[in-house]
Every structure is written in C-alpha cells, then in structure tokens.
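What follows is a structure written as structure tokens; I'll ask about it next.
What you see is the complex with one protein chain gone and the rest in place.
Letters A, B, C and D mark the chains as written, and numbering starts fresh at 1 in each.
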Amino acid sequence: MVDLTLEIRKTAKELLEKGEAKVVLGWEKGNFPYSTTPVFIDKPEDTERLIWDEYCINNLALYMLDYKHLDGKVGIFVKGCDSRGINRLVQDKQLDREKVILIGLSCPGMKDEKKAKELGPNADIPMAQKCQDCRYPDPVVYDVFLGEKQNKKVPEKIDTSDVEEMETKSPDEKYRFFTTNYEKCLRCYACRNVCPACNCKECIFDQTATGWLAKANNVSNNMFFALTRAMHVGGRCIECGECERVCSVNIPIMLLNKKIIKDINFLFGDYDAGLETEERLPLGGYDYTDPEEFM
Amino acid sequence: MCENCSCGNDHNHDHDHDQNVLIPQRGKIINIVEETSDTKTFSISTIDDKKPFDPQPGQLGMLSLGNVGEAIFSVTNKGENHIEMAIKAVGELTNALHEVEVGQEVGIRGAYGNGFPLDFCKGKDLLFIGGGIGLAPVRSLIMHCIRNRDDYGKLTVIYGARSKADLCFKEDLFENWPKVPNMDVFVTIDREEEGWDGHVGFVPSYVEELALKPQVTVVCGPPIMIKFTLPGLQKMGYADTDIITTLEMRMKCGVGKCGRCNIGSKYVCLDGPVFTLAEMKDLPQEY
Amino acid sequence: MLVVLKAKLKDILNTLAEEYKVLVPAKIEDTSKFISYKDNVDIILDENVKLSPKDVFFPQTEKMYKMKTVKTSMELENITDEAGKKLLFGVRSCDMKSLDCFDQVFLTKGYIDEFYKNKRDSVVTIALSCSQPMQTCFCSAMGVDSQKAVGADVQAYDLGDKIGLEAISDEGSKVIELIKGQLTEEGAEVPQPGEFYLKVDADGVSEKLNGMFESPIWDDVSKKCLNCGACTYVCPTCHCFDISQEVRGENVTKYRCWDSCMFGEYTQMAGGHNPRPTKKERVRNRFMHKLNYFPDRYNMLLCTGCGRCINVCPVNLDITSVIKQIKEAE
Amino acid sequence: MKRVGVFICHCGTNIGGVVDCPKVAEIAKDYPGVVYSVDNKYMCSEPGQELIKKAIKEQNLDRVVVASCSPRMHEPTFRRCVENAGMNAYFMEMANIREHCSWVHASEKDKATEKACDLVKMAVAKAIMNKPLQKATIPVTDRALVIGGGIAGIQAALDLANAGHVVDIVEKEPSIGGKMAQIDKTFPTLDCSACILTPKMVDASSHPNINLITYSEVEKVEGFVGNFDVTIRKKARSVDMSVCTGCGVCMSKCPSKVDSEFEMLLSKRKAIYTPFPQAIPNKPVIDRDNCTYFKTGKCGICQKVCTLGAIDYTQEDEFVVTRYGAIVISTGFEQFDHSVYGEYGYGKYPDVITGMHFERLINASGPTMGKIKRPSDGKVPKNVVFIKCVGSRDVAKGKSYCSKTCCMYTAKHATLVTEKIEDSNVYIFYMDVRTGGKGYEEFYNRTREKYDAQYIRGRVSKVFKQGDKLIVRGEDTLLSQAVEIEADMVVLATAMVPQADASKLAQKIGIGYDKDHFFTEAHPKLAPVETHTQGVYLAGACQGPKDIPESVAQASAAAAKACGLLSKSEMLTEPIISVVNESICVGCGLCVPICPYKAIDLKTISERDHGKTIERLVADVNGGLCQGCGACTVACRSGALDLKHFTDQQILAEVNALCL
Partner (left out) sequence: MSVNEVQQNKEVEQNWEPKILVFACTWCTYAGADLTGLSRLQYPPNIRILKVPCSGRVNPQFVIKAFQKGVDGVLVAGCHPGDCHYTSGNYFTRRRFLLMRRLMEYIGMEPQRFQNRWISAAEAPKFQQVITEMTEEIRTLGPNRKLRDDQW
C-alpha cells in the first residue's frame, strides 16, 4: 500500500499540474493511526497529503454533488464501492461522467475503525462489516487504474443470511428488534447524508411543512424515517454500507436495505445497483410477468 | 443592567419569573386591517381584553395559531388594551393568519428584544426611512414619538413601496401623520402608475434627492434597500452611531436559548433586533 | 475518604433508588447512555457513555404545553414534569462541565428556561473521575479537570476495584448520609489522571478567532462535512432546539426538540432567505460558536473535550485538528 | 380559516332510512372549518341545489361538502351547482354515504351513521386543502395524420377528408394499398380485391384534402392532443416526384433484377420499380441496396433514359415537421414468421408456401398469370393441403390469440383450387373452424359440401418429401387415427402479427401495446378505437387481427372520433394533472419512464445559486398529455411531483381526519 500511496500522489499531482483536474478527491491521515479523512487537493504541492492505507473507508462518491457546477474536471479515487456510487450519481443524472476522472484502486477491504478504537490500534483489527459483505472490491468503472486488480472470487449473490434469520422470527420479535434499535435513532441523518443514493435536492424529511415527518423524535417517527428511506433507496442502494458504518448509535441499517435487495432479486430478477448507468431501475419499471400476490 | 431582577440582562424587562417564558398567553384577534394584498395588520389583546404585554418601540412579539405554529413579528403599535402586528403572507403560518377572522384566539408572548434606543433619540430630529413591510418596526417608534410629541424634535418619514397597492399604513401616511405638528411624510413608488401623482423612484435615490439632515435616522426595509440607502446616508454625514436599523433572523424561542438567530455572539431576539450601523459593523456579515 | 467496592456498587444504588429515581451509565443496544437503574442494567464504569446525559435535562423531544383548538377558540393547558428527585450517578467531569454551559444558556441573560430549570433542580449528581482517558478525550485542554468535576453534589473517584466518594454540596451530604452504612473510611488519595492521547493546545484560540470570520480555513475545514447532525446531537454542550407542534384534530401538543446548526433548514426564513446557505457558513458557525461566540458571551468555551464528536463524525472532521488549524492560520 | 358548508342528503330513504342524517349534520358542525351544516331530502333536486347555492352566498362559504351518493353519479351535478354560485368547481368534495354506507350497512344503523360521520370528516379535511383549478383551453390544429396507407388508412383518410379536414397519409412503402392490394379475391363474395381497392386508392390520391406521403416513416411525435408535432422522414426516393410522369421507361431499361416483395419473391422486379402496376403514386423509387449505380457507381442507365431528368441520385432523406390535431394509426399486420415450425418444411421445400403466396399464385396479374403452379417445377398441383393455425392459438411456439381471418381465407383458397384445377383434392388440417361473420358460415359450408374440401381435424406433425411429392403426416383426432396425405403443394395459414416495429412506433407516440405488440385501445368495450393518448386513434389490424370489413368499419369509427376532435377549434383539458415543484426537483428523471403518456420530460432551467448562474435539469409535465394518474408522484422521492386535487397533503389530511 505504501507503493500505491506514492503512485496516488504522483497521479494526482500530474492531473493537477497538467490542469486536467481542478481538484482531486482522496484520503489523508486523520488524528489516529486508524483514521483517515477525505481530502480535497487543488494544489500539486498538497498531493503529499494523500495516502492509501487499510483505513481509507469513506465512500467519496457523494462529494461529487458538491462539484456539480464546477467549471472543470474533478479527479477522484475510487474503490469498488466508490465507483458504484459514481454510477449511482450518473444514473440519477446528478453527475456528468465526462466531468470526472476516476482513478481506480482495488480495495483489499478496509479495517473497522470503531473496533480499532475499542481494541487499540495495535490489536488485530477485523475487517469492517461493509467490506466483509463487499462483492465488488475492484472498481466497476474507472479511467485510470493504479496497482493491480484482485479479481477476487466473490459470492455471486449478496449474503442475506442475517435477513433470512430475521425473517424467521415472530412478528412481535421482529417488531421489538427494529423498534428497540430505532428508538435509539437520533435522526442526525448521517446515514442519509453519507449515502450516494440519497442525492435529492431537498429531502422529504427536511420539508417539515408537508407533514410527512415531524421533527419530534419518537420510535414511530423514527420508523417512518427508516422505512421510507429504505424504500427510497430500494433498487438504488449500492450496498456500500456507509449508512450503517456512520450510524452514531450503531443501528443495523443494512438489515433493511439488504432485505429490499433480497426481495428485488427474488421478485424481479437479480439486480446489482451501480454496475451500469443505462438500465431501468427496478422501481422505475415493471414486468407483465411480475409475481402476482394481490389476488 | 436589568433593574427588575438579577438576571444580568443589560436592559430592563417586565417579565415575571414565575411564568414560563416559552408558554404564550391566550390572546385573541380584535381587529384586522388589510394593508395591501399580502399584508394585514392584526390587533391582538388577551382573552380578557388586556394588553398582552407593554412593548417598547421596536420590540418583538411571538404570535401563534394553535394548529399551525408560532413565529416572531415586530410590534408595530400598541393601544390601551392591545398590540398591533403587521404581517405579510410569506409562509405557512402567515398564510394561515391571513385567513383568520376577528375573534380568532391566538397565543401571544413577548415582548422580546432591545427596542429602539429611546433615550438616545430623545430631543433629536428623527428621519424614518422605510420600504415595503419594513415600515412595520419603524411605525412603533413613530407612533411612540407622536404619543410623546414634545420629547422629540422634527419627525420626517420617507417611505416607498413597489406600487401604490403595496403601500402599507396608508391611513397613517396620508391622513394621520401629515396632520402631526412638525412632521413631514414623503412617499414614493418604484414605477409610474395611473392615479399616482406623488413621487416616483426608489427609496435610496429619494433620500439623496431630499437631502434632509435630521440628527438620527432609522432605516428599515428589504436588505437591498438598506444596502443602497446606507452609502447615501453616510455621504450625507451621518455617523455610524446615528444610523439605526433592525435585523431579521429565523427565531423559535425569542429569548436567546434556541440558538438559531445568532449573528456572531449576538442574538437578534435578545440583543436586537435594533442595531446601529456602528454595532452592525462589529458583527460578522451573516444575516 | 469513604469508599465502596465496585462489586458492591449495586447495593448502594439499590439504597439510593429507594429515595431517588437513579440514572446510571449503561450499555444499551450497541450504544451507551444514562438509563434508569434497574438490577439488571449493564453499568459501565471504565469509559464514558456514548450519548451524553444532556437529555436528562434537555430531552431530545420535550412536550411544553397543550392546546385545545375548537373553531376559533384556543385553550392552553400546562404539562407538569413527573415529580420526584433524580440522581445521576457516574457523570464525568466533561459532562458536568457541559451542565455549567447549559446553566449559562438556560438560566441567565434575562430569561430563565423553566423546562430546563425544573429538570435541573430535580437532579442530584454524583460525578465520577476518569482513571484512563479514552483515545478521543481532550478535556484537560478545554480546562476541565477529569478528577474533579464542577457543580457535582458528590464527587466519586475511580480507585481501581473501589470507588471513593466525597460530598461536595449539602444535597451531596444527604446522599452520603443515606448510604453511609454501606461505605468504609479509607485513606485513599485523589487519583492522578492518565495520559491523553490527543495533544491539544487551545490557549488563545478564542482570541485568535476574533479576526478569523473571513479566513480561508473555513472553506478548507467545511469541505468534507456532510452536514449531518451527529456531532451536535452527541455533543453535551449543543443546546439548540426547535419548537413545533403535533396536531391531532383539536388537540395540539407543543413540543421542543433538538435541532442542529448543521441542518440547512435551521436558519431558513419563511421568505426564502437563508443567512447560512452552505456548509461553509454552517461549519464556521458551529466552531465559532463553540470557541469564540460562546466565550465572548458567557466567558467559557462551549466544548468540554469529551471527544464524542470526534468519535461519531462520519468523515473524521476532528475539532482538535480544527483548533490546530486555527492556531496555525496566519 | 376556510368556511366549509356540509350538506347531507337523505336520498329519500336510500340514505335516510339507515343513516341518521340530521345527526350527521349536527355532528359535522363541530368539524374544523365547518360553519354550516344541514340535511335535506334530495340534495341533487332543484330545491336541494338551490339550498347549496343560497348557503354559499348567505354563509359566505368557500368550500362545500356534499354527502350523498357516489361522486361517479353526481359529482358533475354538484360541481356545476357550486360553480353557478360563483365557487370554483373543485372546492366541492363529496362523501359517498349511499353506495359505500347506507346500502351496505342496512342493518347496522348506528355504525353506518358513525361511518357517515367519518366519511364527511375526511371530505371536509380534503375540501379545506382543495385549491381552485381551472380547465385550460388548448387550440386544436385542423389537420389529421394517418399512419399506414392500407385499406384502413385509406378509408379513415377518405372519411376525414370528406368531412372537410386535411389529412396526410404516411406510408412506408412506395405505394399505398397495403396488404389488400396483394390479395386476389375477398371472402365471402369472391369479388376481386384490386377491383374494389384501387378505386379507393385513386379517390385518396385525387382528393383535394388528402396528401399522400409515401416511402416515408414517422420519426418522432411530440406535443399532445390537438397539437402533435410529428417529424416525418421522407426516405430518399432518388426520383423527383414533381417531374416524373410514371412513364415506366426507366423500369424497363433497368438491368438489375430483384425478387419482388409484392409478389412474395415469386417473381422479379427491377432496382428502380413500383411495387405493382396499379401503384399509387405510380412513380418509381430506386432500391438503393440493389441498384448497380449505388453499389458500384457505374450504370446510371435510368438517368440516361429519363428524358425528363427525374432521376436524382443525390437525394437524401428529408425530415418534415408538421402539426396535427389528431392521429389515426393504421399500420396493419405482417405475417407470422412460421420458420419456427421446422416440421412443416417451409424454406426447405419450395412447394410449402403461405396463404399470401397463394394469393399471388392465383392472381391474374401475379407471377403465374393466375395459373396455380408449384413454385418448384411449375407443375399444376392436384393434391393441395392447407394447414391452419400456423402460429395462431399456439402458446408454445406462436401466438396465443386466434388470427380470426385464416379459417375464411383458407376456405376461400380451397374453393379457388377446386374451381381452377380439375380433379384436384383439397385437404384442410384444422383445430376449429370459426366462421363468425355475415355469410361466412354459409361460405364455409359451401366449401365443404359443394367444393368437397376435406376438413381433417388435427395437427400436422410432419411434412416431408418423397419423390416429387410432399407427404403430410398428421392425426385425425376425430377418428383417432394417423393420416398421411401425398400432396403436391402445402399452404400454411400463418398468423397475423403486428408490424415488426409496432412497439417502437407505440413508444414514439406514447400509446400502449399488448404482449403481442398490438396497440392497446383505451377500453376494450367502450373505447375500442381510442388510445390512452387523447387524440390518437386506432384502425385496422394494428389493434388486433381483423378482416377487411372490420378494418374498414373501425377506420370509419376512428375517423368519426377524429372528426369530433377536429371540428372544434379549441378544447378544454382536465386540470387534474401532475405538477413539478422545480425548486425541489433534482432532475433525476426517474418519473420519466413511469409516465404511460410520455407527458414528462426533463428540461434545463437556469437559476441563481450563491451568486452564480447555474443550469440544472428539472422534470417538466406536459399538461396536454398528462392524464392525472399520479404514478409519477410516488416515484418522486423528494415529493417534487404532486398530483393536483390529489396532493400528498390532501391525502394526508384525509388520513389524519379519519384517525382523529
């Protein structure tokens, strides 16, 4: 990874020096050995701040929303999940593919920062949950590729064993599980704000006047938030797991997202969001032969 | 320092510490005057026909409709047993307010904010400059000066609006105020209009045109008007401490707790809404 | 010093629970916060809770009063808090300091916030010293003594397998009186605080910020911010709130709830104008408020160095780095 | 606050006999916003309506709720009523307390009364949120477009033209006429197809109101009812139509010979050609794919022989945009690709042909001058086997539907074979014989009895060659025995399918099509010639298998509908349509594919954003196309799309009212 760090810096520097990109998005080291933080480099000399290590976990794709109206191109380092995020934005017409230079990096799987905080940086830190579940460590789209692809053998289908386990429980057990979790929800909206699929100009949860969701924090409103968001990203979630990673009260948010992914696969055929940008979204179309359960 | 209690505030106020400041009194609307197509003046008294509170000119009041919400407005005048607020329909609450009829019960709490520096103004010639609904806060001071006519020097009002139909407080402008001794009223509208034989032009240029030089000026109106009026006033030789205006921010509590109306370390609800230009220059440009 | 074995802590709490509604720091559903003490709660003493105790005094959603609106009439009805004294056990110095900040906001400057005051007056606090700071802690840099909390009724010390207790206020003496029989007197010393991982030098940062409103660092600092409210909601000193209502036909409940200066809608005015339209202004306001505006107004920092915001920030926007950047700025 | 008036109708005893109407009226007085509430025997009666009008004026009402029968019954009545009192029609809401209450809860009077109260409460809550809506007037362009110049298209065009409207016919082939021009005789009268079609073709070409745009295709359709902007691609003909007289010298001199599509590849045509002698317009086109000049750059004979200089090799496709008020689609059908039935030997054995081949074989102007000869060796076949339902009624390999015409044309073919070939034998394999239609059953009976055609019920399992015979092996399911017939020729009755590009055309116009790509009518019973897109009508086999009289009848029906639209210079549009809140819309475009009417597009707007002018995409609803279904609103995550009169807030207000 050290070598790649040097290559990353070199690539970024070249893009900036040649004027091909006005700004380059990557990661820099945070205050702790186990932390990194997104960095926005616009001067060639600052490229030394860029690093590539086992904690570059942030999905940078959503930052492209901030550069929608920039005159000039943005360079951005993409892992598998970041690249799917980029596709998400392109498909949602929030990003002009021509305006970004994607520098692909193969992701070995990032380590769990939260665990590192608990165990200390010197302990054996497990891989982050989102990376354990990842099926596309290599970027699915890029302009330049640094390092070597892993072409890692990954499961063909998303692992939904946790969803299946939940499904076997009784209605009351399930309800208790989700409500005790969402009772904690602070509605800080970190999950939404970090999500590349949540790219609305004005989220309905922020439109207090419409009456969809009151600001009052209680389990009913929080569940409305959770279910609605799950539906809104339904068929669009790129499984980057950022929502769950950033939750300040550790709600297993992906349990909802994965449930919908699982159902879409089962009902409408296998679909992995963010692999390409032209296909119709599962909820943007229909099929005459969709399962008939309405009777 | 506040003389009423040991609260440490730098001005007096008349609230009762036993009463929860965030809970309104039960009030009712006793009169509604349609100023323009989108602005109405509401007279509000308590349910038992008392004045809800005794506001100083320039102070604010928090008005609520039970099932819609609460918002802060400047008090434009007060009477024996009521206060008045001029409200433009711009949002959910104000639109709802525009639909109510006399007799509607409302929540009312206040008075909040510093108000105009009456002592400072006392004995001086005053120039009031207002644009559109911006005359609302100034009107409270004008009415105060008229009520205490002997305490103040010459009063001059320069007021403008987009069109004749957008002029607020027409009765004051054309009937009442011109009759007040030693008081001049100048009214302008932005564009020529049939049936208007008064001045036409924007407020800032009218101010320069008139070139009046009372001692203190109070300017309230849309930010764009203030922005273009100030250089003229400074050219005319006003000191920053003699130019007084009011600021607006979103507010929820009105008592400096909820946080959102700060400009730098000042809370508009508490330390404002009245600021002199000199004070404003010390604030970050974030309003 | 009066001490008790940590293993016997529950006995003491049981005694106290007869007199007070006792709240303790505990693990709950993958996070930790102050919850009502019951025999089976999972009390944590080795680190601070993830969610600050501010909601005890300033609940995330707090009903204020009710209204009944029939046609044009509107009747008001007050809501009374549940009666009885609460006892908050195990509050760390940083969080005690945050109560000091809250007191300034809610109880001074001309207006007293009765909702806060009622809750504040009904709580007795037992502060607990920290033996080992967490990685994200930097309270000492914010002028907080991790071994001696401000405003506590009782100060407790972490003495390894024991806890030492010291009454500070009269209310605290009453608490000690209740449990005296379960405590033993030992010649224990006030322990020394452990080493902080984060080295922060905040000296002069407030003054430095006076001229930095237009500084380019805010562009830089804010770029990575997602404008979520995580930092503000876990912050023990953030106290902004919104007032809203739940309408159920004729019955209206007015409530207040936490708000965050990170949200765009926070300063959005009805006419459409927003004085803080982008994340740059919002991030600047947050840090200026903590490190400059609040000290200017109340003569104390609005940060107690608890490190929670560092812990939860999705993008590791670290206040200690910001402080460093401010100090290094030209 | 709004001033709502509530009017509870007894409907005689229909409602009043179950629901305690006075009580409902009394309770409704306490609902938020209600200032007046009253019950009446018959709200829809003249006195009832007067009561409403009077109350609106006297009580200064700005909303009205009528609780009575179904809005499907009297919504127009009460809308008119409040409108007459000066109120916007959409300020009136109805609560259905008859069909949905008194009639279905006859024995539970208290609960029915309670339910009526709830329904009124919901209607009041919605009415308060209602916004005034206005029907818009849109201009109607008095010009119609007919797509497809077969018999249906020609008929529709003639009817429209005769009613005084200008009509353009777009035909993709060089000549109008369509499939009917290829057919020899028509059942059941056996009159000559060309003899009855060509006069119509001539009428169409000479009609002052009709313009023929042949060798052309519809490229793009924009706009909405009354105002369709249609882009037509006029394919390069390489012949200047304004100069050519159709003398035919070029065709006779052209050295390139090509299989004639019109003759089902049974004979040749030239590279410069008209499809058939009676073509209209009778002016040739150059088939560039097969023209020596276009292939090699050499030749140019046609240009040399044309004394008028009509040959123009430089012509390019031309695009014309014209505005039409109405569109009639009559694109007809194609033959099912029966190569999936390998067992029938089509393609392998030249003497296995389709019904359309057969039409050409027996046509006097066809490749054999009307003599039935086998394609392989020109012998006159003695034993002819017909196989029906090739592609039709076969879910596994073909189409699930019945092609409707095959039974009759096969009977016709059988008759013709027997008439034309002495001692011939006709065998017909069939599944069922369906002869619905005037004179059809009689014709079929004649075929069997007088012409001695042998009908064998059963499917053919295999056709194979033995010597110069084709052995047809099948089963007679009535006798339950295997059959083998030595045939000289086999004729397949292939299914009718829509044009291969039908679905593309449907997408261009924004109409629906079914699983088989037949265009979908607006309602199978009550609107069989309309489509879901207002102003677009269907005629002929493009909507489903049809024979000639049915196609003609539907064409006239479509023309009548179009006439109705074009006879007015403007029309009113329903105001219940979707609207976009541009300040919230993020322009993701997810709503675009969801709209069945293609009413949503993305457009670029520019706006000021933090001191900078930026451009961004937002959704844009075409009010003329939108039919107000609201499917798009659900797809919009941020709620930027909303449906007027059924807004999120209105529906939520109803939900809230119910739950109080």
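Quick notes
Assume a contact is a pair of C-beta atoms (placed from the backbone, for glycine too) under 8 Å apart; a residue touches a chain by one contact, two chains touch by 3 or more.
Fair warning: this is a prediction, and the values are worked out from it, not measured in the lab.
Contacts of the undisplayed chain with visible chains (whole complex): A, C, D. Interface note: of D:V483, D:C563, D:L617 or D:I651, the residue touching the hidden chain in the full complex is D:I651. The residue touching the chain not shown here, chosen from A:W27, A:F40, A:Y136 or A:W212, is A:W212.
Taking the complete complex into account, D:W103 is the one of D:W103, D:F294, D:Y313 or D:Y451 that touches the chain left out. Within the complete assembly, residues 63, 246, 248, 251, 253 of subunit C touch the chain that is not shown. Although one chain is hidden here, its contacts on subunit A can still be listed: residues 163, 166-167, 171-179, 212, 218, 220-221, 223-224, 227-228, 230-231, 234, 256, 259-260, 263-264, 267-268, 282-283, 285-288, 290-295. Contact between subunit D and the absent chain runs through residues 70-72, 96, 98-101, 103-108, 111-112, 114-115, 118-119, 122, 512, 520, 532, 576, 594, 596-597, 627-631, 633-635, 643, 646, 648, 651-652, 654-656, 658-659.
The criterion applied here is as follows: only the chains that are shown with their structure count from here on.
Of the two interfaces, B-C and A-D, the higher number of touching C-beta pairs belongs to B-C.
If you average the Cα atoms of subunit A and of subunit C, the two centres end up 31 Å apart. Note: centroid distance subunit A to subunit B, computed from Cα atoms, is 49 Å.
Multi-chain contact residues of subunit D (touching two or more other chains): 1, 32. The set of subunit A residues touching two or more other chains is empty. Taken together, the subunit B residues at the contact with subunit C in this complex read 2, 7-9, 13, 15, 17, 20-24, 26, 66-67, 69-71, 90-94, 100-101, 103-107, 223, 248-250, 252-253, 255-260, 262-265, 270, 284-287. Those residues of subunit D lying in contact with subunit B across their complex are 1-2, 32. For subunit C in complex with subunit A, the touching residues are 28-31, 50-51, 60-61, 135-136, 197-198, 223-224, 226-230, 232-234, 242, 244, 246, 255, 257-260, 263-265, 310-312, 314-318, 320-321.
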